[in-house]
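Note that one protein chain of the assembly has been removed; the remaining protein chains are unaltered in position.
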Amino acid sequence: MNVSLILIILLVGAFATYLAGDKLASKVALLFSIASLGFSIVLLNQYNLGENINFINQWINQPNVSFALNADGLAIAMLLLTTALTPIIIYSSFGNEYKNAKSFYALILFMAFAMCGTFLAADGLLYYIFWELALIPIYFIALIWGNGDVEERKKAVVKFFIYTLAGSLFMLVAFIYLYQKAGSFLIQDLYNLNLTASEQLWIFLAFFLAYAIKIPIIPFHTWQANVYQKAPTVGTMLLSGIMLKMGLYSVIRWQLPIAPLAAKEYMYIFIGLGIAGVIYGSIVALRQRDLKKLLAYSSLAHVGLIAAGSYTLTIDGLRGAVLQMIAHGFVVVGLFFASEIIYRRYETRVIAEMGGIRSQAVKFASLFMILVLASVALPTTFNFVGEFTVLYSLSQINVWFAVLGGTTIILGAYYMLKMYQHVMLGETNAKPFADVTFNEATTLVIIVAVLFFFGMYPKPITDLITPSLENIITQINRIN
Amino acid sequence: MNNILNEIGIENYIFLSVILFSIGVFGVLYRRNAIIVFMSIEIMLNAVNLLFVAFSTYHQDAQGQVFVFFSMAVAAAEVAVGLAILVSIFRNLGSIDINNLKNLKG
Amino acid sequence: MNTNLALLLLLAPFLGFLFNIFFGKSIGKTASGVIGTLTVALSFAVTLYFFGQISVSKTPIQIQLFDWIQISNFKVDFGFLLDQLSVLWLLFVTGIGSLIHVYSISYMHDDENMHKFFAYLNLFVFFMITLVIGSNLLVLFIGWEGVGLCSYLLIGFWHKNQDFNDAAKKAFIMNRIGDLGLLIGIFIIGSLFSTLDYATLKTAITGATNLDLYWISIAAFALFIGACGKSAQIPLYTWLPDAMAGPTPVSALIHAATMVTAGIFMITRLNYVFDLAPDVQNIIAIVGAVTSLVAATIALVQTDIKKVLAYSTVSQLGLMFLALGLGAYEVAVFHVITHAFFKACLFLGSGSVIHALHGEQDMRKMGGLKKVMGITFITFLLSSLAISGIPPFSGFFSKDEILMVAFEHNKVLWFIASLASLLTAFYMFRLLYLTFFKEFRGTAEQKSHLHESPSLITFPLIVLAILATVGGLISLPTNSWLNGYLSPLFSKEVHEAHHFGTTEYALMAIAVIAGLVGIGVAYSKYIKQNQVPVEDAEITGFSKVLYNKYYVDEFYNVLFVNSINGLSKFFRDYVETTLSSAVFGLEKIANELAFQGKKLQSGSIGFYLFVFVIGLCTIITYLFLAQ
Partner (left out) sequence: MNTLIAIIGLGVLCLLFEIFEARKAIIPVTIIGLLAILGLDITDYANPQSYYNNMIIVSKFSAAFSGLFIILTIFLVTLAHKFYQNNQSKISDFIAIKIFLLAGAVAMVSFGNLAMYFLGIEVLSIALYILASSNRLSIKSNEAGLKYFLMGSFASGIILFGICLIYGAMGSFDVTEISELSRSAELPVWFPIGIVLVFIGMLFKIAAVPFHFWAPDVYEGSPALTTALMSTLAKVVAIATLYKLVTIMNADLSGNFQMMIVIVSMASMTVGNIMALRQVNVKRMLAFSGISHAGFMLMTLVSTANAAGTLLYYTSAYALAGIAAFSVILYVCKNNENEDITNFHGLGKTNPLLAAILTAALLSMAGIPIFSGFFAKLFLFNQTIQAGFIALVIVAVVNSIISVGYYFKLILAMYTKESNEVRTATPAVIYIVAVVSIVLNIALGLFPSMVLDLLA
């Protein structure tokens, strides 16, 4: 019983979904995603019982590549995030009709497969392969099922693909270089390398390019807003909910421990970039006309904060970053779903064309409100726990970082409430707005429940991730 | 043994054939008529053949001469094919000026 | 036992909230109102129990529930601390809370979303309780933000009016600015003392030697910013007057009695921190004094009955901060309590008036109401006397103590404060005269409907008026029960009831005279010469500046709001496009190259061969002739 089974379930699920045909595809996909969720919970148990759930197997002899999956607390946390969000996302899409649904849902599961692989891989090359694989399904999802003018969409999506690919290819070069040094791609061997400062700097930068584009950290974010806007909401959820976290996770798992000297040397620059992202993203979000674009920039701001937290190289920073990753994953999925709910009724994403919805759809208004509050990190929501920890870690580096990063508290409230006011409040809208359906309600309620539960009781997650984060910290602080 | 080659010196043979070869090359470069281009190529090949013979004498070794036959046969085959192509081009275009053949470009 | 009771105390309003949200609409307005009220009353009962226990045992009750947030050098757990301060606060939070709930049952009865109103009120009480009984700064922060949220929800309760929504948003965001300060303070305290728990913190500070005073004062300052946001002090006070957009009971409960005093609560809680930062204390004192004066001046010319009360609240809060800054925490607390009584009463009274006039808030259209609205008038009068500091009403004692402390420390501050209280007396009676005396200036249609409010409204008024009258008894200058009760909280010795000498009596006299002068001026102006404030258009000179609140809002708009929005527009339209075109630029270059390259691919064999030969020659040269 080991983690490879998760990947198998999802892969088989993808094929099964494709074969199930357009009628059944969504159901089958949901089934398999739930199965994977259940299984990852089983894994969690085994892990807590201290059983060995890792999987390693020689793959290529020359060069020496092995199929190594390694599930520590951190990986399992991210695994749970993925396998929990996937069914939610799939379930949320029941309200839409997709042509050629079988391919659509198959791609979703395949993407989940790739992302889980990325989180689990303990071999550099394997990790890289999963990393790239995750790109292909989202590319097609955004391209084929996306919305808006085809030419525009093509431009945005191709830019996204090439841009991200460009980043990751340099990471590949870095990995090969490391391989030359270590004689293997296994993460443990890479950790044990003793690289000179300059080597570390170059490797760090190569990694950074890949991650900064994926996360995204300004000024590498230009692909984001357009793709979010053009992609179908399901795709946007996958991108913002899980895929961004791949980048952040990789920073913690690969970049920092492998090149700690560089990370320490230039810490301020990268924290600064993250915080700049916070402020920039928040300010740009203020004046967005398109709801999804606004959410995209808000998510730019949040991930900026998370990145800043990770680059503090303190246990608090990392812990906060991971907590915030999970929290943000849920809340952003909820918010994008809310935008989709509006779109289903009003056929528009332009904020100016909305307004006066609250008086027609009370349930929806309340749930949406809660999500907004969660995203501005109101205490008792999960996001507060993460944001608090991150800001605390920043204040440990330099209190001004905390002050600047903390502006997200103010600006975030500003643009989110402004958005809510113009989308939901005001004189009753002329166009009728049916309140949430059962499907929509349940989806949102699940998300909200998760946010509140872990907001009041994050201990389980904290206990899960802390040991592995401490290992990583020791890696970072190792003498070399 | 004193054969003529030692008196003249192998270098001169090389120079001669290089010159011939170059003439061929220039012919190929500057002539428009496909037939003449063929002939220039033939000059190139024959320049080489000459050098082959020279070397084989120089080394007192027959391989070179054998090789000449190879290359002649090959050249013949090439020309056969080439002429065939030319004929069909002439059928289609009514000219064999290679500067008229610019449909494929960009 | 205590744990369960504490949970009951906390969760009763929360359950009320849940119930009203989910079933409120179905069970009908009155029922939901009653349930909302009962839950708060229940908490009040529990509070009374704890009050008894504490005042007997004098030992705080600590309750740990569960681990909450894990930080490297400390962990924050979710727990309660019930001591003298928190229980005292609970008393008037839940007490006045339940009174206002009763009031609202009648007041909000015409509103279709009454159940939601009560749900929000309950939620507010829940968060307020959390804020008060939290055992550490982070639990306080939950309540802190929670009450902010509820005030947002309640100010924007009539969400169809975007102006109200703007006011709500403004309140929330200005609070958030303060919250950031509070957070920073929490961070610094956390990293200095590795704890956020009040008890541990207190021992840590009182026990410790060679404290890092520099950082402590920074922390104190940050915390003070937080308090400014919540308690509407300069520069973060502008949200409070706008917050009057909400229903009047909300103004009474949140924006007069309870929430706005959270800042004072926090500073009193952490008095041992602030005692270590004298500079910050000075700042607090000055800010408080200035705020009280500025707000009072603005209140002089306002014509909206609730706006006047709002600015008076700001000014009173300023006085409390003055006291805090001078280290007289118990005095501040005393004024908080008395203020809660009379200000709640005033707001509810104004609400009663507005209710009678069907939503009319402009004093220029009122007058002569004392004939029809007897009870409202009486209660209003009593509270006005109290706030004006006329003995023997409660306000007299509390305000007088503040002035005395001020006099001891700094004459200037004392003068400002006295001036402020003089003005207070003036504008309060201006309000009183314009509203209740002379002839009714409203429309005949309104006149026909004039009526005294129903008992559900008058009952709370009466209770509060009584409290406002006798509330001073809890801390008489000579023997103060309050000071004794609170003394365990304060690290430094509470200066006991002042030995009464001539100065003290002189000060008292001055204060009273000041109050009377204010009243007298108002009387001559509005009764004798029976002036009525002119229409907005005709306001001129300095009073115009006052009427427009010194143009502070406009100033803030230009300075912050517009600049940020402009920046946002600039980023959106220019920076974003430039950045993305930078990426597309590379693509363009490649395409241009391709375009040029296609010309090279000319299709001429001659050229191809030529390049072939050139390449050949270059390679040969490079390899053999270059050496």
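Just so it is clear, A, B and C label the chains in written order, and each chain counts residues from 1 on its own.
Keep this in mind: a contact is a pair of C-beta atoms (placed from the backbone, for glycine too) under 8 Å apart; a residue touches a chain by one contact, two chains touch by 3 or more.
Please read all numbers here as calculations on a predicted model, not as lab measurements.
Touch, as defined at the top, links the missing chain to these shown chains in the whole complex: A, B, C.
When the omitted chain is restored, the residue from A:Leu19, A:Ile60 or A:Ala352 that touches it is A:Ile60. For the options A:Leu24, A:Ile176 or A:Ala276, the residue in contact with the chain missing from this view is A:Ile176. Screening A:Leu5, A:Ile56 or A:Leu165 against the full complex identifies A:Leu165 as the residue touching the chain left out. Mapped onto chain C, the interface with the missing chain covers residues 587, 590-591, 593-595, 597-598, 601, 603, 605, 607-609, 611-612, 614-616, 619-620, 622-624, 626.
Residues 60-63, 103, 125, 128-129, 132-133, 135-136, 140, 143-144, 150, 153-154, 158, 161-162, 165-166, 169-170, 172-173, 176-177, 179-180 of chain A touch the missing chain (whole complex, contact as defined above). Touch with the hidden chain on the side of chain B covers residues 10, 14, 21, 24, 28, 34, 37, 41, 44-45, 47-48, 51-52, 54-56, 58-59, 61, 63-64, 66-67, 70-71, 74, 77-78, 81-82, 84-86, 88-89, 92-93, 98, 101, 103-106.
Keep in mind that, in the parts below, only the chains that are shown with their structure count from here on.
If each chain is drawn as a node and touching chains are joined, the picture is a simple open line. With chains reduced to the mean position of their C-alpha atoms, the one farthest from chain A is B.
Set against one another, A-C and B-C show the most C-beta pairs in contact at A-C. Between chain A and chain C, the centres computed from C-alpha atoms are 37 Å apart. The geometric centre of chain B is 99 Å away from that of chain C, both derived from CA atoms.
Multi-chain contact residues of chain C, defined as those touching 2 or more other chains: none present. Not a single residue in chain B touches at least two other chains.
Touching chain C in their complex are the following residues of chain A: 159, 163, 219, 222-223, 225-226, 280, 283-288, 314-316, 319, 356, 358-359, 366, 373, 378-380, 385, 388-389, 391-392, 395-396, 399, 402-403, 406-407, 409-411, 413-414, 417-418, 421, 425-428, 456-459, 462, 466. Contact residues of chain C toward chain B in the complex are 598, 601-606, 609-610, 613. The touching residues of chain C, counted against chain A in their complex, run 21, 66-72, 78, 138, 141-142, 145-146, 149, 152, 156, 159-160, 162, 165-166, 169, 172-173, 176-177, 179-180, 183-184, 187-188, 190-191, 218, 564-565, 567-569, 571-572, 576, 579-580, 582-584.
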